[in-house]
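Missing here: one protein chain of the complex. Every other protein chain is in place.
Let's look at chain A:
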Amino acid sequence: MLKISDLHKSYAIGDTSLHVLKGIDLSVEEGEMVAIMGSSGSGKSTLLNIIGMLDVADSGEYILDGLPIDNLTEKKAAVYRNKFLGFIFQSFNLINYKNALENVALPLYYQGLKRKKRQELGMFHLGKVGLTDWAHHLPKELSGGQKQRVAIARALAANPKLLLADEPTGALDTKTSYEIMEFIQQLNDEGKTILMVTHEEDIANMCKRIVRLRDGVIMEDKKVTQVRASQYV
């Protein structure tokens, strides 16, 4: 599904350059649920951004679903992001003047789907996250957990191959975090490949595999027994 080899990335800071990723090798199979952990500055967000085609590596190879991701124009990157990837952010990043349904349907708009079809699919995915009744509410009328569920519905709407989550529970309380995790686990059970960055041990343990980064290299990469979130809810 995903194969990364010898990935390097550095940022220029003034005259010096900061070497953030120092040769990452990672491969993820379909249906996996991987937590990327590390302290801040370990390079975990940079790695996720590169996987999400929001950032470009300096060197190394990145193959997504058999497709080498290399030398992308902005236009092509937009198409790939739309087709292959679903994003879930820590701060939800919903568009504040669009209601829940419109937010969910936005990726479908960029796929060029007709309005009616978009509404239909949007409602379907909102239903999956249990927010059918909230379809016409603006984000400010939703709780944090609800917002994140809308964001998840939006990430799912385009039926991506890979779901990328950047600290999806970072802005939520423990109870809501577990609810969201329960939901993400369900998605994984249904076969979605999920990659998430987190620095919370308990959240990471709800994945099936933990990759630990420190100072730009992978320190540890191990499979774990998944802790089901449902037992805490």
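Everything that follows uses one rule, which is that a residue touches a chain if its C-beta (ideal position, glycine included) is under 8 Å from a C-beta of that chain, and two chains touch if they have at least 3 such contacts; residues count from 1.
Everything below uses one rule, namely that contacts and distances are computed from a predicted model.
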item	value
Candidate names "Cytochrome c oxidase subunit IVB", "2-oxoglutarate ferredoxin oxidoreductase subunit alpha", "Xanthine dehydrogenase family protein subunit M" or "ABC transporter permease protein"; UniProt protein name, chain not shown	"ABC transporter permease protein"
From A:Leu18, A:Ile95 or A:Val224, residue that would touch the chain that is not displayed	A:Ile95
Residue touching the undisplayed chain, where the options are A:Leu54, A:Leu72, A:Met123 or A:Val217	A:Leu54
Sole contact to the chain not displayed, among A:Lys44, A:Arg81 or A:Lys128	A:Arg81
Residues of chain A (touch criterion as defined above) contacting the omitted chain	49, 52, 54-55, 74-75, 78-79, 81-83, 87, 89-91, 93-98, 106-107, 109-111, 115, 154, 158
